[in-house]
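One chain of protein is taken out of this complex; the other chains stay put.
And then subunit A:
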Amino acid sequence: MLGKGAGGGGAKPAKPSFVSYVSPEEIHKKEPVEKEVNLHLLPGELLLCEASTVLKCIQEDGSNRGACGRLICTNFKIAFLGDESALDDEPEFKNKLIGENDITLHCVDHIYGVYDEKKKSLFGQLKKYPEKLIIYCKDLRVFTFCLRYTKEEEVKRIVSGIIHHSQTPKLLKRLFLFSYATAAPTNTDTQNQTVMFDAIKDWRDELERTKGNMKYKVVSVNEAYKVSEKLPLYFVVPMSLSEENILQYQGRGIPIWCWSCHNGASLLKMSAFPKEQEDSTSQMQKNFLDGVYRTINKPPYEVVKTDDLSNSLPSLQEIQTAYVRFKQLFLIDNSTDFWDSDVKWFSLLESTNWLEIVRRCLKKAIEVADYLEGQNTNVLLVEENASDLCCVVSSLVQVMMDSYYRTKLGFQSLIQKEWVIGGHCFLDRCNHLKQNDKEEAPVFLLFLDCVWQLVQQYPPAFEFTETYLTVLSDSLYIPIFSTFFFNSQHQKDTNMSGESHHAQSSHFRFLTVWDWSVQFEPKAQVLLNNPLYAEKPKLDKSQRKTTRCKHQRQLSLPLTQTKSSPKRGFFREETDHFIKNILGKRISKLINSSDELHNFTEFYDSWHCKPVDFHGLLLPHVEGPGIKVWAQRYLRWIPEAQLLGGGTVVTATKILDMMEEVQSLQKKMEEKHSQTVSQGREVLPVLRNSARLSSLFPFALLQRHSLKPVLPTSTWKDLEDEEDLAKRDDEFVDLGDVI
């Protein structure tokens, strides 16, 4: 059996030959291994090792209840196949790639082994094999596999196999992404409407859309990555910036355009120079920045407010620490833990600091929005590589200010623009290759959490639901889509083309995560769309212009007040300030924070006084009670946290049902009016079984049994004599009959 052969290699992980399995040619040579009916392998997927009679514990409460089956490790996932056939009621919201009991290798967070009731973290080579394997996943599932009844040989093989494939450092080329892309049939076209920003036209269109094309231009100096490997092929800079400037420091110190506000103010980002020891170098850099500023200072650009994010936002290290602690609250392998923590729930939550970081990001975004919208000032975000918190803040600002980014397509384009093409190091930040733990930081999750706060505060403003965000966060760990598996556009391009050692592989194509049909059936995709989305009323152009004018008139008021000083003079100050920041001689936090606080509260308060326009500026509530836990993502796998009544899920489904019914009835009305009645054909919408949804929907199935406190029966039975028992039986019958 081929699978076992490969697994045999797994048992002796020291052998270097072991890793060679992935080589894509091999896949073609080898016959597909699935002789079992159950096991469904993706193209390019390869069974590595397996173990039978493994018990999957349903709940870790001491009892060994659970399902028996095979545990399987492939080069894509760890899967558990139950011996008993799956339940008939298929979950409505089913991921086509990842089954209920599948864990992709990148989704594995930690693996623990249980030895004599003691839990130990498993890594490296093991001397002794555990009786139980606990796998914590990055999407917060927890699996417990009991290996007590498994053959020792198989235990060794599967445990070391799983540890090896999920925990040890990998080469980029060994990602399943490549095996899949090579083996999968190249479906020629996927009708993908998301703007990918990998072509010059996309950037031009975006400039056009935001009316930024008067002051900014797309440059193609980076074609063939001449300037920098971190920068995308095409990007947008101020019109007056010359090519030499861009080339001089590999793109550092260059303001790169993100987005333009309707009043003309723009959001820019810039990667800072690394701290230099030598005075001469720093002097040169200072001069360079001066020069850059002088050029972009010419009239259309006016004032620029710079914001060094490393000063005002938590560091990546802090974010990672907070998230690790936060995540711990929801990784439950023992339900009693959960019960214990609930008395101190809020203070535990607070001590993780995660929500506070979310709040700080939102506050920062509000502040930037204030400069752009309220004060008509350009904002320049500065960060070491302009690819971490820069992405968070700039995309948040755009979501808050531009209703286009609150549509599904717009949001996806935004992620393409700011994150994927913008050069966020997904590979490092998600630690997909397990090469360097220090680089790991859930920056993208932080962004999604911030967006979730907005979504739950203003549901009608978004075309997508929180389920969409949750599913998106899960997609981070599915190595089929290229979207989240490269550090930059450059890395993706180089790995796709000539450099790879198989000659004819240049034709392969990566899938993008935005093609949701790869993961979900159309029926399930419905759940990603918000039925309550208040679509933007179509305005013709004349109307639009008048509204814009009005805006500007309002906005010009504070501008004239605050910026009365001659622009030149003001700008000099700004530049100095700015340069100090850039050169690492950080200005004290105090000054920064005090003026930020002042501006921002006034803007924030006055916005919240007015009624909300779902298509205009959207500012989140950031007060204490405003920031909440993304319950759907963090609680969805915990059966104890299941609301049997369904909570908001049921309400939302109800709305969906009603919308459909309203629509069908309206259609009927129309038909009736137009007298083209086709009585025979009754088009009824698809019925949704909304009666039995719990709050875990759509991720986990409703637990058919209720979680009631259990009565101690033994005490009772002693005292109940037969007479009583008989009577009780009768009652049961009665009840049953009636129900």
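By definition in this document, a contact is a pair of C-beta atoms (placed from the backbone, for glycine too) under 8 Å apart; a residue touches a chain by one contact, two chains touch by 3 or more; residues count from 1.
Here is the rule we use: contacts and distances are computed from a predicted model.
Set against the options "Calcium and integrin binding family member 3", "U3 small nucleolar RNA-associated protein 14 homolog A-like isoform X2", "Myotubularin related protein 11" or "Transcription initiation factor TFIID subunit 5", the UniProt name belonging to the omitted chain is "Myotubularin related protein 11". When the full complex is taken into account, the listed residue touching the unshown chain is A:M659, out of A:L171, A:A199, A:A224 or A:M659. Check A:D83, A:E223, A:E243 or A:D605 against the missing chain and you find that the one touching it is A:D605.
Within subunit A, the residues in touch with the undisplayed chain are 59, 61, 335-336, 338-339, 341-347, 349-350, 355-356, 359, 456-457, 459-460, 531-535, 601-602, 605-606, 608-609, 612, 621-627, 629, 631, 634-635, 640-648, 650-652, 654-655, 657-659, 661-666, 668-669, 672, 679, 682, 684, 687, 691-692, 695, 702-712, 714-716, 719-720, 724, 727-728, 731, 734-735, 738-739.
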